[in-house]
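Of the protein chains in this complex, all but one are displayed in their positions.
== chain A ==
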Amino acid sequence: MGDLYYTHVKLLADDVLKLTPSPTDSSSFIFKGKRLSRAETVGIVVTRDFKPGKFVKFTIDDGSGCITCVLWLNQLNSPYFSRRNPSDVRLIAQVATSFASDVQLGVLARVRGRITGYRGAVQITASDVVVERDPNMQILHWLDCMRLARKCYNQ
């Protein structure tokens, strides 16, 4: 089994909440002895806290647990982006703003991003948010998580 470090690992919320920070590397979390940095979740948006120009913080409930997700919207005034090409930064900011408007209470959202820790809790710093129109996608995500856990992550 290859390294899962750069993979957006499909995990049930229940498993995301059990991740523990790596003692040796601040950017990774440990899952069944493996180092992870990214995750993918699918669930219903049950809370939404929107701070224009800063971030939208929301909670995804996938039926096994709730995961806090943060989508940053501060690209245009963040020093982190100041050395990058301004047109790229504008594009990144536009995409993030569009994701933020998609995140509404009750929608089924697929979120990919970095696993991060904040005040002792695991959260996902979102890089992509897709609203799933087909309600069967929730079921498919559960089946994917179970199959991957058995056939791939447990290896």
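Here is the rule we go by: a contact is a pair of C-beta atoms (placed from the backbone, for glycine too) under 8 Å apart; a residue touches a chain by one contact, two chains touch by 3 or more; residues count from 1.
As a convention for this text, contacts and distances are computed from a predicted model.
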Which of "Translation initiation factor eIF2B subunit beta", "Peroxin-13", "Centromere protein M" or "CST complex subunit TEN1" matches, in UniProt, the chain that is not displayed: "CST complex subunit TEN1"
Residue touching the undisplayed chain, where the options are A:V9, A:A93, A:L108 or A:A126: A:L108
Touching residues on chain A - with respect to the absent chain: 13-14, 17, 19-21, 44-47, 59, 61-68, 105-108, 117, 119-122, 134-136, 139, 142-143, 146, 149
